[in-house]
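Missing here: one protein chain of the complex. Every other protein chain is in place.
Letters are used for the chains, namely A and B, taken in the order the chains are written, and counting of residues starts over at 1 for each.
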Amino acid sequence: MLPAPIAMHIPDGFLSVPISIILWIVIIIMIGYALKRVGADIGERQVPLMGVLAAAIFAGQMLNFAVAGGTSGHLMGSAIATILLGPWAAMLVITCVVSIQALIFQDGGLLVLGANIFNMAIIGVAVAYMVYRTVQLITAGKSWGIFLGGFMAAWLSIEAAALATALELSLSGTSPANIAIAAMGGIHALIGIGEGLITLGALAFIYASRRDLLQSGEGAPINSKLVWVIGLALALLLAVASPLASSHPDGLEWVAEQKGFLNLAKSPSYEIIPDYLFPGVSNTTLATIMAGAIGVLIVFGVALAVAMMRHRKTTSK
Amino acid sequence: MHIHFLDPYRPHDSLIHQLDPRIKLVLALAFILTNTLVPNGAWPVYVLLFTLILSVEILSEVGVSYVLKRSALAFPFVLAALPLVLTIPGEVIFSLPVRPWTISMTYPGLVRFISIAIKSWISVQAAIVLAASTPFPDLLVAMRAIGVPRLLVSIFGLMWRYLFVLVDEANRLMRARAARSGYSGRTRGKSGGSLAWRARVTGGMAGNLFLRAIERSERIYMAMLSRGYDGEARSLPLARIRTAHWVTLFLSVTLLVILLSFAYLFWG
Partner (left out) sequence: MHHSIEVQNLSFTYPDGTAALKDISFSISPGEKVALVGPNGAGKSTLILHLNGILTGQGVVRVCCLEVARENLGRVRSCVGLVFQSPEDQLFSPTVFDDVAFGPLYQGLPPPEVHTQVDQALEAVHMLNYKQRISHHLSVGEKKRIAIATVLSMRPEVLVLDEPTGGLDPRSRRSLIHLLRELPLTMLTSTHDMLMVREIFPRMIILDEGRVVADGPTDQLMNDAALLEAHGLENP
(Lines give C-alpha, C1' and ligand atoms only; values in the text may rest on other atoms or scores of the structure.)
Protein backbone atom coordinates (compact mmCIF):
# COMPACT_ATOMS: atom_id res chain seq x y z
CA MET A 1 0.00 0.00 0.00
CA LEU A 2 1.30 3.37 0.91
CA PRO A 3 5.00 3.55 1.55
CA ALA A 4 6.16 4.39 5.06
CA PRO A 5 6.36 8.15 5.31
CA ILE A 6 9.34 10.09 6.47
CA ALA A 7 8.49 10.41 10.16
CA MET A 8 7.77 14.08 9.92
CA HIS A 9 4.09 14.46 9.23
CA ILE A 10 2.66 15.22 12.68
CA PRO A 11 -0.81 13.74 13.29
CA ASP A 12 -3.62 15.58 15.04
CA GLY A 13 -3.45 15.60 18.81
CA PHE A 14 0.31 15.83 19.04
CA LEU A 15 0.66 19.57 19.08
CA SER A 16 -0.88 22.00 21.52
CA VAL A 17 -3.55 24.35 20.19
CA PRO A 18 -1.53 27.55 20.76
CA ILE A 19 1.41 26.22 18.75
CA SER A 20 -0.89 25.04 15.97
CA ILE A 21 -2.53 28.44 15.79
CA ILE A 22 0.72 30.37 15.78
CA LEU A 23 2.12 28.27 12.97
CA TRP A 24 -1.11 28.56 10.97
CA ILE A 25 -0.85 32.33 11.18
CA VAL A 26 2.78 32.24 10.07
CA ILE A 27 2.12 30.07 7.03
CA ILE A 28 -0.98 32.00 6.01
CA ILE A 29 1.13 35.12 5.84
CA MET A 30 3.98 33.40 4.00
CA ILE A 31 1.72 31.68 1.49
CA GLY A 32 -0.20 34.87 0.83
CA TYR A 33 3.05 36.59 0.06
CA ALA A 34 4.34 33.69 -2.01
CA LEU A 35 1.19 33.78 -4.16
CA LYS A 36 1.89 37.40 -5.00
CA ARG A 37 5.59 36.90 -5.69
CA VAL A 38 5.08 33.86 -7.87
CA GLY A 39 2.79 35.82 -10.14
CA ALA A 40 5.58 38.29 -10.69
CA ASP A 41 8.32 35.69 -11.16
CA ILE A 42 6.77 33.02 -13.33
CA GLY A 43 3.68 34.72 -14.62
CA GLU A 44 0.83 33.04 -16.42
CA ARG A 45 2.38 29.60 -16.62
CA GLN A 46 2.53 29.25 -12.85
CA VAL A 47 -0.67 27.31 -12.28
CA PRO A 48 -0.01 24.41 -14.65
CA LEU A 49 3.70 24.34 -13.82
CA MET A 50 3.25 24.25 -10.06
CA GLY A 51 0.26 21.94 -10.18
CA VAL A 52 1.86 19.27 -12.30
CA LEU A 53 5.21 19.50 -10.52
CA ALA A 54 3.45 19.10 -7.18
CA ALA A 55 1.89 15.93 -8.57
CA ALA A 56 5.31 14.82 -9.79
CA ILE A 57 6.88 15.32 -6.38
CA PHE A 58 4.09 13.38 -4.75
CA ALA A 59 4.53 10.62 -7.31
CA GLY A 60 8.29 10.87 -6.82
CA GLN A 61 7.78 10.10 -3.16
CA MET A 62 6.46 6.72 -4.23
CA LEU A 63 9.78 5.94 -5.83
CA ASN A 64 11.82 4.28 -3.19
CA PHE A 65 15.11 2.61 -2.87
CA ALA A 66 16.00 -0.04 -0.36
CA VAL A 67 18.15 1.14 2.48
CA ALA A 68 19.93 -1.40 4.63
CA GLY A 69 17.61 -3.15 7.04
CA GLY A 70 14.62 -3.33 4.76
CA THR A 71 13.39 0.18 5.40
CA SER A 72 13.10 2.35 2.35
CA GLY A 73 14.11 5.92 1.88
CA HIS A 74 12.38 8.38 -0.33
CA LEU A 75 12.01 11.97 -1.25
CA MET A 76 10.52 14.93 0.59
CA GLY A 77 11.20 17.21 -2.35
CA SER A 78 11.69 20.66 -0.86
CA ALA A 79 15.21 21.00 -2.21
CA ILE A 80 14.55 19.82 -5.76
CA ALA A 81 11.41 21.99 -5.95
CA THR A 82 13.39 25.01 -4.79
CA ILE A 83 16.15 24.40 -7.31
CA LEU A 84 13.74 23.89 -10.20
CA LEU A 85 11.19 26.59 -9.45
CA GLY A 86 12.73 29.11 -7.11
CA PRO A 87 11.77 29.50 -3.45
CA TRP A 88 8.33 31.07 -3.64
CA ALA A 89 6.90 28.63 -6.15
CA ALA A 90 8.55 25.78 -4.24
CA MET A 91 6.78 26.89 -1.07
CA LEU A 92 3.45 26.68 -2.85
CA VAL A 93 4.28 23.35 -4.44
CA ILE A 94 5.35 21.70 -1.19
CA THR A 95 2.34 23.25 0.55
CA CYS A 96 0.15 21.46 -1.98
CA VAL A 97 2.00 18.19 -1.55
CA VAL A 98 1.78 18.28 2.24
CA SER A 99 -1.86 19.38 2.19
CA ILE A 100 -3.00 16.65 -0.16
CA GLN A 101 -1.07 14.12 1.91
CA ALA A 102 -3.03 15.23 4.97
CA LEU A 103 -6.44 15.66 3.37
CA ILE A 104 -6.53 12.57 1.20
CA PHE A 105 -4.09 10.18 2.79
CA GLN A 106 -4.16 11.22 6.43
CA ASP A 107 -0.39 11.54 6.34
CA GLY A 108 -0.32 14.30 8.94
CA GLY A 109 -3.28 15.85 10.73
CA LEU A 110 -5.68 18.54 9.53
CA LEU A 111 -5.52 20.92 12.46
CA VAL A 112 -1.74 20.58 12.67
CA LEU A 113 -1.42 20.96 8.89
CA GLY A 114 -0.19 24.50 9.46
CA ALA A 115 2.75 23.15 11.43
CA ASN A 116 3.56 20.48 8.86
CA ILE A 117 3.42 23.05 6.08
CA PHE A 118 5.66 25.29 8.13
CA ASN A 119 8.22 22.55 8.66
CA MET A 120 8.38 21.20 5.14
CA ALA A 121 7.24 24.01 2.87
CA ILE A 122 8.66 27.01 4.71
CA ILE A 123 11.64 25.76 6.69
CA GLY A 124 12.46 23.03 4.20
CA VAL A 125 12.39 25.43 1.25
CA ALA A 126 14.00 28.44 2.92
CA VAL A 127 16.91 26.45 4.28
CA ALA A 128 17.36 24.61 0.98
CA TYR A 129 17.39 27.90 -0.88
CA MET A 130 19.84 29.49 1.49
CA VAL A 131 22.25 26.58 1.21
CA TYR A 132 21.91 26.18 -2.56
CA ARG A 133 22.40 29.86 -3.33
CA THR A 134 25.35 30.10 -0.99
CA VAL A 135 27.09 27.14 -2.58
CA GLN A 136 26.37 28.55 -6.03
CA LEU A 137 27.83 31.90 -5.08
CA ILE A 138 30.91 30.27 -3.57
CA THR A 139 31.51 28.01 -6.56
CA ALA A 140 30.82 30.91 -8.93
CA GLY A 141 28.21 29.00 -10.92
CA LYS A 142 30.35 26.00 -11.87
CA SER A 143 28.43 22.88 -12.77
CA TRP A 144 29.69 20.79 -9.85
CA GLY A 145 28.37 23.56 -7.61
CA ILE A 146 24.87 22.61 -8.71
CA PHE A 147 25.39 19.05 -7.53
CA LEU A 148 27.17 19.86 -4.30
CA GLY A 149 24.66 22.58 -3.51
CA GLY A 150 21.79 20.28 -4.36
CA PHE A 151 23.02 17.54 -2.06
CA MET A 152 23.71 19.86 0.84
CA ALA A 153 20.46 21.76 0.38
CA ALA A 154 18.54 18.50 0.43
CA TRP A 155 20.27 17.12 3.50
CA LEU A 156 19.95 20.32 5.48
CA SER A 157 16.32 20.86 4.50
CA ILE A 158 15.44 17.46 5.96
CA GLU A 159 17.48 17.98 9.09
CA ALA A 160 16.07 21.45 9.71
CA ALA A 161 12.49 20.27 9.21
CA ALA A 162 13.09 17.33 11.54
CA LEU A 163 14.55 19.50 14.29
CA ALA A 164 11.66 21.93 14.00
CA THR A 165 9.23 19.03 14.31
CA ALA A 166 11.00 17.81 17.43
CA LEU A 167 10.97 21.27 19.00
CA GLU A 168 7.27 21.68 18.28
CA LEU A 169 6.53 18.30 19.84
CA SER A 170 8.48 19.10 22.96
CA LEU A 171 6.99 22.58 23.31
CA SER A 172 3.58 20.92 23.17
CA GLY A 173 4.51 18.48 25.89
CA THR A 174 4.05 15.50 23.61
CA SER A 175 7.60 14.36 23.64
CA PRO A 176 10.44 15.12 26.00
CA ALA A 177 12.84 17.49 24.31
CA ASN A 178 16.05 15.59 24.80
CA ILE A 179 14.66 12.36 23.41
CA ALA A 180 12.67 13.98 20.60
CA ILE A 181 15.49 16.11 19.31
CA ALA A 182 18.04 13.34 19.51
CA ALA A 183 15.73 10.83 17.86
CA MET A 184 14.33 13.07 15.11
CA GLY A 185 17.66 14.72 14.49
CA GLY A 186 19.50 11.43 14.44
CA ILE A 187 17.11 9.45 12.26
CA HIS A 188 16.75 12.23 9.77
CA ALA A 189 20.47 12.78 9.55
CA LEU A 190 20.46 9.36 7.89
CA ILE A 191 17.27 9.90 5.91
CA GLY A 192 18.69 13.21 4.78
CA ILE A 193 21.53 11.40 3.07
CA GLY A 194 18.97 9.51 1.03
CA GLU A 195 17.21 12.75 0.16
CA GLY A 196 20.54 14.22 -0.84
CA LEU A 197 21.42 11.30 -3.08
CA ILE A 198 18.03 11.21 -4.80
CA THR A 199 18.13 14.98 -5.32
CA LEU A 200 21.60 14.54 -6.76
CA GLY A 201 20.42 11.84 -9.13
CA ALA A 202 17.48 13.94 -10.25
CA LEU A 203 19.70 16.95 -10.86
CA ALA A 204 22.13 14.84 -12.84
CA PHE A 205 19.35 13.59 -15.07
CA ILE A 206 17.93 17.04 -15.63
CA TYR A 207 21.38 18.49 -16.21
CA ALA A 208 22.00 15.90 -18.90
CA SER A 209 18.68 16.38 -20.68
CA ARG A 210 17.57 19.95 -20.12
CA ARG A 211 20.44 21.92 -18.69
CA ASP A 212 18.53 25.08 -19.49
CA LEU A 213 16.08 24.38 -16.69
CA LEU A 214 18.85 24.64 -14.16
CA GLN A 215 20.47 27.76 -15.44
CA SER A 216 17.71 29.87 -16.90
CA GLY A 217 13.96 29.69 -17.04
CA GLU A 218 12.50 28.01 -14.00
CA GLY A 219 15.84 27.31 -12.40
CA ALA A 220 17.31 30.75 -12.82
CA PRO A 221 18.98 31.83 -9.65
CA ILE A 222 15.81 33.71 -8.84
CA ASN A 223 17.10 36.27 -6.51
CA SER A 224 15.27 36.37 -3.27
CA LYS A 225 17.31 37.91 -0.56
CA LEU A 226 14.27 37.71 1.67
CA VAL A 227 14.11 33.95 1.52
CA TRP A 228 17.86 33.68 1.91
CA VAL A 229 17.68 35.71 5.10
CA ILE A 230 14.69 33.74 6.37
CA GLY A 231 16.51 30.52 5.64
CA LEU A 232 19.60 31.64 7.48
CA ALA A 233 17.59 32.89 10.45
CA LEU A 234 15.65 29.65 10.73
CA ALA A 235 18.77 27.53 10.43
CA LEU A 236 20.51 29.51 13.14
CA LEU A 237 17.46 29.42 15.37
CA LEU A 238 17.23 25.67 15.07
CA ALA A 239 20.95 25.24 15.56
CA VAL A 240 20.79 27.17 18.80
CA ALA A 241 17.47 25.98 20.17
CA SER A 242 17.98 22.28 19.60
CA PRO A 243 21.00 21.63 21.80
CA LEU A 244 19.62 24.06 24.35
CA ALA A 245 16.29 22.31 24.66
CA SER A 246 17.73 18.85 24.55
CA SER A 247 20.19 19.53 27.34
CA HIS A 248 17.32 19.74 29.79
CA PRO A 249 15.91 16.41 30.89
CA ASP A 250 12.47 17.50 29.92
CA GLY A 251 12.31 20.62 27.86
CA LEU A 252 8.71 21.28 28.80
CA GLU A 253 9.44 20.92 32.48
CA TRP A 254 12.25 23.41 32.13
CA VAL A 255 9.94 25.88 30.42
CA ALA A 256 7.27 25.13 32.98
CA GLU A 257 9.67 25.80 35.82
CA GLN A 258 10.54 29.14 34.37
CA LYS A 259 6.90 30.12 34.09
CA GLY A 260 5.63 28.57 37.28
CA PHE A 261 3.45 26.02 35.56
CA LEU A 262 5.27 23.25 37.31
CA ASN A 263 2.59 22.52 39.90
CA LEU A 264 -0.04 22.18 37.24
CA ALA A 265 2.08 19.85 35.16
CA LYS A 266 2.96 17.66 38.09
CA SER A 267 -0.41 16.92 39.68
CA PRO A 268 -1.79 13.62 38.50
CA SER A 269 -5.05 14.21 36.77
CA TYR A 270 -7.12 11.88 38.86
CA GLU A 271 -6.80 14.15 41.87
CA ILE A 272 -8.64 16.96 40.11
CA ILE A 273 -11.77 14.94 39.60
CA PRO A 274 -14.28 15.58 42.38
CA ASP A 275 -15.55 12.71 44.44
CA TYR A 276 -18.76 12.36 42.57
CA LEU A 277 -19.61 12.74 38.91
CA PHE A 278 -23.21 11.77 38.59
CA PRO A 279 -25.46 11.65 41.59
CA GLY A 280 -24.48 8.46 43.31
CA VAL A 281 -21.55 7.60 41.00
CA SER A 282 -18.26 7.81 42.79
CA ASN A 283 -15.38 7.51 40.39
CA THR A 284 -14.08 7.78 36.84
CA THR A 285 -14.12 4.08 36.10
CA LEU A 286 -17.82 3.83 36.69
CA ALA A 287 -18.43 6.92 34.57
CA THR A 288 -16.40 5.42 31.78
CA ILE A 289 -18.41 2.23 31.92
CA MET A 290 -21.63 4.21 31.77
CA ALA A 291 -20.36 6.25 28.86
CA GLY A 292 -19.47 3.01 27.18
CA ALA A 293 -22.95 1.63 27.71
CA ILE A 294 -24.56 4.77 26.33
CA GLY A 295 -22.14 4.67 23.44
CA VAL A 296 -22.99 1.10 22.56
CA LEU A 297 -26.69 1.93 22.57
CA ILE A 298 -26.15 4.91 20.31
CA VAL A 299 -23.99 3.01 17.86
CA PHE A 300 -26.42 0.14 17.82
CA GLY A 301 -29.27 2.51 17.18
CA VAL A 302 -27.45 4.19 14.30
CA ALA A 303 -26.49 0.87 12.74
CA LEU A 304 -30.09 -0.29 12.96
CA ALA A 305 -31.37 2.91 11.40
CA VAL A 306 -28.89 2.64 8.54
CA ALA A 307 -29.80 -0.99 7.95
CA MET A 308 -33.47 -0.11 7.88
CA MET A 309 -32.92 2.75 5.46
CA ARG A 310 -30.92 0.49 3.18
CA HIS A 311 -33.59 -2.15 3.34
CA ARG A 312 -36.24 0.38 2.47
CA LYS A 313 -34.14 1.59 -0.44
CA THR A 314 -33.66 -1.85 -1.92
CA THR A 315 -37.26 -2.97 -1.44
CA SER A 316 -38.62 0.19 -3.02
CA LYS A 317 -36.56 -0.34 -6.18
CA MET B 1 -12.22 3.08 -15.85
CA HIS B 2 -11.98 2.21 -12.18
CA ILE B 3 -11.14 4.33 -9.24
CA HIS B 4 -7.39 4.49 -8.80
CA PHE B 5 -5.99 2.41 -5.95
CA LEU B 6 -4.80 5.55 -4.22
CA ASP B 7 -8.12 7.41 -4.37
CA PRO B 8 -9.80 7.10 -0.96
CA TYR B 9 -13.23 8.17 -2.17
CA ARG B 10 -15.90 5.49 -1.87
CA PRO B 11 -19.09 6.44 -3.68
CA HIS B 12 -22.24 5.73 -1.72
CA ASP B 13 -25.54 7.44 -1.28
CA SER B 14 -25.36 7.96 2.47
CA LEU B 15 -26.45 10.96 4.50
CA ILE B 16 -22.83 11.79 5.10
CA HIS B 17 -22.12 11.72 1.36
CA GLN B 18 -25.03 14.06 0.79
CA LEU B 19 -23.93 16.53 3.43
CA ASP B 20 -22.66 19.75 1.91
CA PRO B 21 -18.87 19.44 1.61
CA ARG B 22 -18.34 22.87 3.14
CA ILE B 23 -20.28 21.88 6.22
CA LYS B 24 -18.49 18.53 6.33
CA LEU B 25 -15.06 20.08 6.29
CA VAL B 26 -15.93 22.54 9.04
CA LEU B 27 -17.46 19.76 11.12
CA ALA B 28 -14.43 17.53 10.67
CA LEU B 29 -12.18 20.37 11.80
CA ALA B 30 -14.48 21.19 14.73
CA PHE B 31 -14.47 17.55 15.79
CA ILE B 32 -10.69 17.34 15.62
CA LEU B 33 -10.38 20.60 17.55
CA THR B 34 -12.71 19.28 20.23
CA ASN B 35 -10.61 16.15 20.49
CA THR B 36 -7.45 18.16 20.82
CA LEU B 37 -8.91 20.38 23.54
CA VAL B 38 -10.34 17.63 25.73
CA PRO B 39 -8.05 17.30 28.76
CA ASN B 40 -5.96 14.22 29.37
CA GLY B 41 -7.53 11.38 31.29
CA ALA B 42 -11.16 12.22 30.50
CA TRP B 43 -11.92 8.62 29.58
CA PRO B 44 -15.73 8.82 29.52
CA VAL B 45 -15.56 11.72 27.12
CA TYR B 46 -13.19 9.81 24.86
CA VAL B 47 -15.68 6.97 24.79
CA LEU B 48 -18.47 9.35 23.82
CA LEU B 49 -16.33 10.99 21.14
CA PHE B 50 -15.44 7.60 19.75
CA THR B 51 -19.13 6.73 19.76
CA LEU B 52 -19.80 9.86 17.81
CA ILE B 53 -17.26 9.16 15.09
CA LEU B 54 -18.22 5.51 14.94
CA SER B 55 -21.83 6.51 14.34
CA VAL B 56 -20.72 8.82 11.55
CA GLU B 57 -18.70 6.00 10.04
CA ILE B 58 -21.73 3.73 10.08
CA LEU B 59 -23.95 6.44 8.63
CA SER B 60 -21.49 7.07 5.85
CA GLU B 61 -21.60 3.40 4.75
CA VAL B 62 -17.93 3.44 3.83
CA GLY B 63 -17.30 0.60 6.23
CA VAL B 64 -16.07 0.76 9.80
CA SER B 65 -13.32 -1.78 9.15
CA TYR B 66 -12.10 0.32 6.21
CA VAL B 67 -11.80 3.37 8.44
CA LEU B 68 -10.18 1.50 11.33
CA LYS B 69 -7.65 -0.14 9.06
CA ARG B 70 -6.63 3.17 7.56
CA SER B 71 -6.45 4.75 11.00
CA ALA B 72 -3.76 2.27 11.97
CA LEU B 73 -1.47 3.76 9.33
CA ALA B 74 -1.07 6.95 11.35
CA PHE B 75 -0.04 4.95 14.38
CA PRO B 76 3.75 4.70 14.18
CA PHE B 77 3.99 8.36 15.15
CA VAL B 78 2.55 7.46 18.53
CA LEU B 79 5.99 6.18 19.42
CA ALA B 80 7.11 9.80 19.58
CA ALA B 81 4.92 10.28 22.64
CA LEU B 82 5.90 7.03 24.33
CA PRO B 83 8.80 8.50 26.28
CA LEU B 84 6.26 10.58 28.21
CA VAL B 85 5.49 7.46 30.16
CA LEU B 86 8.95 7.63 31.61
CA THR B 87 9.59 11.32 31.95
CA ILE B 88 6.49 12.91 33.45
CA PRO B 89 6.99 13.00 37.19
CA GLY B 90 4.38 11.62 39.53
CA GLU B 91 3.28 8.43 41.15
CA VAL B 92 5.52 5.60 39.99
CA ILE B 93 3.86 2.43 38.80
CA PHE B 94 6.75 0.42 37.60
CA SER B 95 10.48 0.61 38.04
CA LEU B 96 13.34 -1.02 36.26
CA PRO B 97 16.86 -0.49 37.49
CA VAL B 98 19.27 -0.27 34.60
CA ARG B 99 22.59 0.54 36.21
CA PRO B 100 23.37 3.30 36.93
CA TRP B 101 19.92 4.73 36.18
CA THR B 102 16.43 3.71 37.21
CA ILE B 103 13.78 3.75 34.56
CA SER B 104 10.37 4.42 36.11
CA MET B 105 7.01 4.45 34.47
CA THR B 106 4.68 6.92 36.13
CA TYR B 107 0.91 7.03 36.28
CA PRO B 108 0.55 10.62 35.00
CA GLY B 109 2.95 9.77 32.21
CA LEU B 110 0.91 6.75 31.24
CA VAL B 111 -2.32 8.76 31.38
CA ARG B 112 -0.88 11.46 29.18
CA PHE B 113 0.52 9.02 26.66
CA ILE B 114 -2.67 6.99 26.35
CA SER B 115 -4.76 10.17 26.16
CA ILE B 116 -2.69 11.53 23.30
CA ALA B 117 -2.83 8.22 21.49
CA ILE B 118 -6.60 7.86 21.84
CA LYS B 119 -7.38 11.45 20.92
CA SER B 120 -5.16 11.28 17.88
CA TRP B 121 -6.71 8.00 16.81
CA ILE B 122 -10.24 9.38 17.08
CA SER B 123 -9.25 12.54 15.18
CA VAL B 124 -7.71 10.69 12.27
CA GLN B 125 -10.93 8.74 11.80
CA ALA B 126 -12.78 11.98 11.17
CA ALA B 127 -10.27 12.87 8.47
CA ILE B 128 -10.65 9.43 6.91
CA VAL B 129 -14.43 9.67 6.78
CA LEU B 130 -14.17 13.11 5.24
CA ALA B 131 -11.91 11.88 2.45
CA ALA B 132 -13.89 8.70 1.90
CA SER B 133 -17.25 10.44 1.64
CA THR B 134 -16.33 13.54 -0.35
CA PRO B 135 -15.23 13.58 -3.98
CA PHE B 136 -12.15 15.74 -4.34
CA PRO B 137 -13.78 18.38 -6.56
CA ASP B 138 -16.20 18.96 -3.66
CA LEU B 139 -13.27 19.32 -1.26
CA LEU B 140 -11.98 22.06 -3.57
CA VAL B 141 -15.34 23.81 -3.19
CA ALA B 142 -15.03 23.46 0.58
CA MET B 143 -11.53 24.93 0.50
CA ARG B 144 -12.73 27.92 -1.50
CA ALA B 145 -15.57 28.42 0.94
CA ILE B 146 -13.30 28.57 3.99
CA GLY B 147 -11.11 31.16 2.34
CA VAL B 148 -8.24 29.40 0.60
CA PRO B 149 -7.07 31.76 -2.17
CA ARG B 150 -8.42 30.91 -5.61
CA LEU B 151 -4.97 30.66 -7.12
CA LEU B 152 -3.97 28.03 -4.61
CA VAL B 153 -7.22 26.14 -5.16
CA SER B 154 -6.55 25.98 -8.90
CA ILE B 155 -3.07 24.62 -8.24
CA PHE B 156 -4.61 22.00 -5.95
CA GLY B 157 -7.08 21.10 -8.68
CA LEU B 158 -4.38 20.63 -11.27
CA MET B 159 -2.21 18.68 -8.87
CA TRP B 160 -4.98 16.26 -8.04
CA ARG B 161 -5.99 15.91 -11.69
CA TYR B 162 -2.50 14.71 -12.65
CA LEU B 163 -1.66 12.93 -9.42
CA PHE B 164 -2.82 9.54 -10.59
CA VAL B 165 -1.40 10.00 -14.06
CA LEU B 166 2.04 10.69 -12.62
CA VAL B 167 1.82 7.99 -9.96
CA ASP B 168 1.12 5.55 -12.78
CA GLU B 169 4.16 6.91 -14.61
CA ALA B 170 6.24 6.43 -11.47
CA ASN B 171 4.96 2.87 -11.11
CA ARG B 172 5.91 2.13 -14.71
CA LEU B 173 9.41 3.42 -14.05
CA MET B 174 9.68 1.22 -10.98
CA ARG B 175 8.40 -1.82 -12.84
CA ALA B 176 10.97 -1.20 -15.56
CA ARG B 177 13.67 -0.99 -12.92
CA ALA B 178 12.40 -4.17 -11.26
CA ALA B 179 12.45 -5.93 -14.60
CA ARG B 180 16.10 -5.09 -14.91
CA SER B 181 16.95 -5.94 -11.31
CA GLY B 182 17.66 -9.57 -11.74
CA TYR B 183 19.64 -11.72 -9.39
CA SER B 184 22.12 -13.66 -11.43
CA GLY B 185 23.01 -16.23 -8.83
CA ARG B 186 26.49 -16.31 -10.20
CA THR B 187 27.90 -13.40 -8.24
CA ARG B 188 28.82 -14.26 -4.70
CA GLY B 189 27.89 -11.81 -1.97
CA LYS B 190 25.32 -9.06 -2.12
CA SER B 191 23.81 -7.97 -5.37
CA GLY B 192 21.98 -4.77 -6.06
CA GLY B 193 24.80 -2.32 -6.26
CA SER B 194 25.87 0.16 -3.66
CA LEU B 195 23.46 2.35 -1.73
CA ALA B 196 24.76 5.38 -3.53
CA TRP B 197 24.21 3.76 -6.89
CA ARG B 198 20.70 2.71 -6.02
CA ALA B 199 19.90 6.19 -4.79
CA ARG B 200 21.24 7.65 -8.01
CA VAL B 201 19.09 5.36 -10.12
CA THR B 202 16.08 6.35 -8.08
CA GLY B 203 17.09 9.97 -8.43
CA GLY B 204 17.34 9.49 -12.17
CA MET B 205 13.80 8.17 -12.23
CA ALA B 206 12.66 11.15 -10.17
CA GLY B 207 14.45 13.51 -12.52
CA ASN B 208 12.76 11.80 -15.46
CA LEU B 209 9.40 12.21 -13.76
CA PHE B 210 9.99 15.89 -13.05
CA LEU B 211 11.19 16.62 -16.55
CA ARG B 212 8.17 14.97 -18.12
CA ALA B 213 5.98 16.88 -15.68
CA ILE B 214 7.50 20.18 -16.69
CA GLU B 215 7.06 19.38 -20.37
CA ARG B 216 3.50 18.25 -19.77
CA SER B 217 2.78 21.51 -18.00
CA GLU B 218 3.87 23.37 -21.13
CA ARG B 219 1.32 21.44 -23.19
CA ILE B 220 -1.37 22.05 -20.60
CA TYR B 221 -0.55 25.73 -20.66
CA MET B 222 -1.04 25.81 -24.43
CA ALA B 223 -4.38 24.11 -24.04
CA MET B 224 -5.37 26.64 -21.40
CA LEU B 225 -4.30 29.53 -23.61
CA SER B 226 -6.30 28.13 -26.48
CA ARG B 227 -9.41 28.34 -24.35
CA GLY B 228 -8.87 31.92 -23.36
CA TYR B 229 -6.77 31.62 -20.20
CA ASP B 230 -5.37 34.95 -19.11
CA GLY B 231 -3.55 34.09 -15.92
CA GLU B 232 -6.40 34.95 -13.58
CA ALA B 233 -7.96 32.21 -11.50
CA ARG B 234 -11.65 32.26 -12.32
CA SER B 235 -14.47 30.15 -11.05
CA LEU B 236 -18.22 30.01 -10.97
CA PRO B 237 -19.98 31.28 -7.85
CA LEU B 238 -20.80 28.65 -5.25
CA ALA B 239 -24.32 27.44 -4.63
CA ARG B 240 -26.09 28.42 -1.43
CA ILE B 241 -25.86 26.05 1.48
CA ARG B 242 -29.27 24.58 2.20
CA THR B 243 -30.91 25.21 5.55
CA ALA B 244 -30.92 21.56 6.58
CA HIS B 245 -27.14 21.52 6.34
CA TRP B 246 -26.79 24.67 8.42
CA VAL B 247 -29.00 23.04 11.04
CA THR B 248 -26.81 19.95 11.01
CA LEU B 249 -23.77 22.13 11.56
CA PHE B 250 -25.39 24.01 14.41
CA LEU B 251 -26.60 20.89 16.21
CA SER B 252 -23.30 19.07 15.81
CA VAL B 253 -21.22 21.98 17.05
CA THR B 254 -23.58 22.38 20.01
CA LEU B 255 -23.08 18.72 20.85
CA LEU B 256 -19.32 19.09 20.65
CA VAL B 257 -19.38 22.17 22.87
CA ILE B 258 -21.46 20.31 25.43
CA LEU B 259 -19.03 17.39 25.44
CA LEU B 260 -16.09 19.73 25.75
CA SER B 261 -17.64 21.72 28.60
CA PHE B 262 -18.46 18.50 30.38
CA ALA B 263 -14.88 17.37 29.99
CA TYR B 264 -13.49 20.64 31.31
CA LEU B 265 -15.87 20.68 34.22
CA PHE B 266 -14.57 17.47 35.64
CA TRP B 267 -11.11 17.00 34.23
CA GLY B 268 -9.95 20.53 33.39
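Everything below uses one rule, namely that a contact is a pair of C-beta atoms (placed from the backbone, for glycine too) under 8 Å apart; a residue touches a chain by one contact, two chains touch by 3 or more.
Computed from a prediction, not measured in an experiment: that's the story for all the values here.
Within the whole complex, touches from the chain that is not shown fall on B.
The residue touching the chain not shown here, chosen from B:196, B:225 or B:265, is B:225. Across the entire complex, the residue among B:158, B:173 or B:260 in touch with the chain not shown is B:158. Residues of subunit B that touch the chain left out of the display are 1-4, 135-137, 140, 157-158, 160-162, 164-165, 216, 219-220, 222-230, 234-237.
Assume only the chains that are shown with their structure count from here on.
Computed from the mean C-alpha positions, the centre of subunit A lies at a distance of 12 Å from the centre of subunit B.
Of all the residues in subunit A, the ones that touch subunit B in their complex are 1-2, 4, 7, 9-14, 17, 20, 31-32, 35, 39, 43-45, 47-60, 62-68, 73-75, 80, 84, 92-93, 95-97, 99-100, 102-107, 109-111, 169, 173-176, 179-180, 183, 194, 197-206, 209-210, 213, 218, 249-250, 253, 265-270, 272-274, 277, 284, 287-288, 290-292, 294-296, 298-299, 302-303, 306, 310, 313. Contact residues on subunit B toward subunit A in their complex (touch as defined above): 6-8, 13-14, 28-29, 32-33, 35-37, 39-41, 43-45, 47-48, 50-51, 54-55, 58-59, 61, 70-71, 73-74, 76-77, 80-81, 83-84, 87-91, 107-108, 111-112, 116, 119-120, 123-124, 127-128, 130-131, 136, 139, 149, 151-152, 154-163, 165-167, 169-171, 173-174, 192, 195-196, 198-214, 216-218, 220-221, 224, 229-231, 233, 266-268.
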